[in-house]
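The complex appears here minus one protein chain, its other protein chains still in place.
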Amino acid sequence: MDQFKKLAPLIVAFVMGVFFALQYYIPHPFTDDMLTGMSKWFIVIGGIAMGLGIVSLFYSHYYKIKRRTPAWGFSFVMFIALFTMLGVGIYCANAEVITETGKQTIYGWLYQSFMVPLQSTMFSILAFYVASAAFRAFRAKTKEATLLLIAAIIVMFARVPMGEFVYAQIPTFQVGGVTMPPSIGDITGWIMKTINMAAQGGIALGIYLGIIAMSLKIIFGIEKSYMGSTK
Amino acid sequence: MHKARTLIILLSALLLVAIPVVAQDKAQLTPPEGFTAFDTPNDIGNSISLVWRASASNQEGVNYIVYAAPSETGPWIEQTRVLSTLGYKSDAPQYFGLAKENESWHFCEITGIKKDINDENPLPVTATTYFKLSVSNGIDIIEFPGIVSAAPAGNWFDTSKLNVLIFVSIFSILILYFISLARKNPNLFIRHIPGLDAIEETIGRATEMGRPILYLNGLLDMSSLSTIASTSILGKVARKVANYDSQIMVPCYDPIVMSVCQEVVKESYAEAGRPDAFKEDNIFFITNDQFAYAAAVDGIIMRHKPAANLFMGYYYAESLLIAETGVATGAMQIAGTDAITQLPFFITTCDYTLMGEELYAASAYLSREPLQLGSLKGQDYSKGFIILVLIIGTIASTAGSAFFINLFRTF
Amino acid sequence: MDSTIIGGWIAAGLTLFMFSSLYKDNPFYRFGEHLYLGLSVGYVILKVIYANIIGGLYKPLFEDHQYLLIIPTILGLSLYTRFFPKIAWISRITFAFIVGYGSGLTIPRIIAGGIFQQIEKVITPLGKNGAAWWDIFSGIIIVIGVASVLIYFFFSVEHKGIINKISRVGIYFVMIAFGASFGYTVMARMSLLIGRSYDLIEFATPKYYYASIVLLVLIVLILILYETMRKKEEGSENNA
Partner (left out) sequence: MNGFLKKMANLDKRVIFVLISLAVIIPLLYPLFIEINVNPEVKAVYDTIENLPNGSTVFLAMDFDPSSKPELYPMAEAVLRHCFRKDHKVIGMTFWVTGVGLGEKALTDIAKEYNKEYGKDYLYLGWKAGGYALVIQMGEEGFSATFPVDHYGRETATMPILQKISHLKHIDYLVELAAGASIGTWYYYGKMKYKFKMGGGCTGVMAASWYNLLKIDWINGFMGGLRGAAEYEKLINKKSKATRGMDAQSVSHMLIIAMIIFGNIAYFANRAKNTN
């Protein structure tokens, strides 16, 4: 039985892996149906699994309230928000608008007035963080860091009208029929299309090989840490 | 007045005579040759292909008309018209390959049978269907003698994907070969990856400071390879954490990933001989919403002030939201991601960043298992192979050969 | 007060709550964070109930009689065996099912859609646009860049000598690329902040009864009060 416990998942992973790798080459409706069927299966598995997450979340906040850990009141806020959303959503049958009239339901209003500003504010905090990260990290301590910061400065400068305007004040001259210096848009375009593309291409190819190796190790049972076993 | 009328009559007569003459001139119609029907190759079984040799009368204004019928006796219904200047086999390399002669064969794919020419909802072809072909110049119609038939069928191998199969084989053989080699000769050299060497130090530091370690798995689910790689690294990290008697917190974005992480960490503690020290509550679910997750993780970082933050897996815009908050608390930060768009932000906010493939190499590196290291060697040879292809391919295509460009075409 | 004005006050308040984290962790941020967490989980649960459970399982199973859906139901439920240590191993089959599926699906597709696509991009004829020397140069730079970055990722070779030199070149490519991407992204991020700022400015108009300004002043005052009280508490604790 112990042997079976260990082997069963490995067999499942192998069969699933080999089948869906081969599926790519087989246009037959049978395998095609399997592929679309599988996406439906995962919707079911994912839905049922969400219960685990909810249990975990409820437990940790219930625990905070029960033990009166510092600032446990915020866990109350969490529960109130959760049940309000849930209750209103069920009341409106999960419809943000009434289909016939296009009128917003109270559920839609809740989403628009609470979720949307919260979401876009969290997202916009990135503007501050981009600045503080740039200030702290872009120091010409090493050759690599210098390249990083120069490239960033050039691109930032070129992206905005003020940069374009300042750059346009530089007098241009002709060298063999070519205007020098090239426009700042062309310079950043070249960096993005050449250097950036090459570096991203190299990194991506490495990633793809890493993914292939990882997949093979899983299919052949060499990598099984996802089962908790590191042996 | 009289003259004018005569002139008009004369002119009309001339025109009447001239039109057929002009038309005749335009269309020396030759009947199409080599008309055949067959099941479309490389498909799921919902279409029939018709091909015929391009006729000598091909020119602007000449059409081929395709008729279909459920039996040899009809009724024949016009299905489609193929302009003689368009619709060649060479337009469908996914079915017929890249052979030069495809340019002189017409091709028409029938996926549905119309009840009449204006039918907008043709019935899908499922059974044997009969076809006739004629060529027309708008005035004359010449029919191809003979009726052809075919039935659609699902195919068991897509030959247009042969090139992919070959490369899957090459990479698989390389990687599996070096894995099997490592079984025999387990002493493999692996270069240093500073970010991974730092993990040990980081955990030690966390123990000294009496603060936890925060570990994130990224935002993708368990079927994604970066998440699998991340949980695998978590196993190795958790084992060290157990050895050092430190604490690890894993806030999760996906409930299944959470379950896997609980399992992985639990096993790691057991293997380290500290099953009693494992706290399942430290691996918990937060939410499945990107920015709510980021807000909550930021809260955890600001309040628990972890000694170290490890971000492994795939991230989106929240990467900087979380990592920059971590900087403020003075935590040691190590990131590993294959999200290329987020790498610049991790590089600027973390002490160490595992870039792309290094994320996938990390678990092999940390475990030092020969089989895992063997796969790294196989990956290296694959990279060498790709470099060769890039150099030779560029030279060849510059020299005018389309071989390599065609080799990497996908359909 | 109609619902747009109430909505404006809520939006202005929540925006300022979340921004307050830039100062430091504080009760306003914690409130916003927990509110957001609760709302988002409620939203996720709704989506799961309606899309996954009712739409994905209940209807197809009981109305369209797709009985095969019992298999994923069992697989999903088996995840709950984790609560019973004796049969907890069953959940691993579901893990293996998902992981195996992901692995198999990925291999050919990442070669066709990833590796092939990248190679195809690189091996274009050099200088196809009238063979301008600049295009040829750029083409060569791309090949060198991709190759040197790949060499940087060599794991089984010690990085010294020529390999070290080439992989250094690879790192230079990577650094320029990251710097450029970073700079390129700044604009998108600033756009988000500009959007938020416009909203706050709008909520500061008389139409919304100066919501942003009133709330900002209130939040700042309360934070100052909170900080001084906390400092006092800490001070008295230290004295004691």
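In order of appearance the chains are A, B and C, and numbering begins at 1 in each one.
The working rule: a residue touches a chain if its C-beta (ideal position, glycine included) is under 8 Å from a C-beta of that chain, and two chains touch if they have at least 3 such contacts.
Being a predicted model, the structure only gives us computed values, none of them experimental.
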| item | value |
| --- | --- |
| Omitted chain's touching partners, listed by label | A, C |
| Touch criterion as defined above, residue of A:Ala71, A:Ala93 or A:Val116 at the omitted chain | A:Val116 |
| Option from C:Met18, C:Leu193 or C:Ala211 whose C-beta touches the chain left out | C:Leu193 |
| Where the missing chain touches chain A, by residue | 96-97, 99-100, 102, 108, 112, 116, 119-120, 127-128, 130-132, 134-136, 138-141, 149, 152-153, 156-157, 159-165 |
| Where the missing chain touches chain C, by residue | 22-23, 186-188, 190-195, 197-198, 201 |
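Here is the rule we go by: only the chains that are shown with their structure count from here on.
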| item | value |
| --- | --- |
| Chain closest to the middle [Cα centroid of all protein chains] | A |
| Distance from chain B to chain A - Cα centre to Cα centre, in angstrom | 18 |
| Length of the line joining the C-alpha centres of chain A and chain C, rounded to whole Å | 4 |
| Multi-partner residues of chain B (at least 2 other chains) | 161, 164-165, 168, 171-172, 221-223, 225, 228, 256, 259-260, 263, 286-289, 291-292, 295, 343, 345, 347-348, 355-357, 361, 376, 379, 383, 386 |
| Where chain A touches two or more other chains, by residue | 21, 24-25, 42, 45-46, 49-52, 54, 57, 118-119, 122-123, 125-126, 130, 134, 138, 148, 200, 203-207, 209, 211-212, 214-216, 218, 226-228 |
| Complex interface listing, chain A residues touching chain B | 21, 24-30, 32, 42, 45-46, 49-54, 56-57, 59-60, 63, 118-119, 122-123, 125-126, 129-130, 132-134, 136-138, 148, 200, 203-207, 209-218, 220, 222-223, 225-231 |
| Chain C residues within the chain B interface of the complex | 18, 21, 24-25, 29-30, 32-33, 36-37, 39-41, 43-44, 79, 82, 91-92, 94-95, 98-99, 101-103, 105-108, 111-113, 115-117, 119-120, 122-127, 139, 143, 146-147, 150-151, 153-159, 174, 178-179, 181-182, 185 |
| Chain A contact footprint on chain B (complex, rising order) | 42-45, 154-158, 161, 164-165, 168, 171-172, 175-176, 179, 221-223, 225-226, 228-229, 231-232, 235-236, 239, 252, 254-256, 258-260, 263-264, 266-268, 271, 281, 284-289, 291-292, 294-295, 317, 320-321, 324, 327, 338, 340, 343, 345, 347-349, 355-357, 359-361, 363, 367, 371-372, 375-376, 378-379, 382-383, 386 |
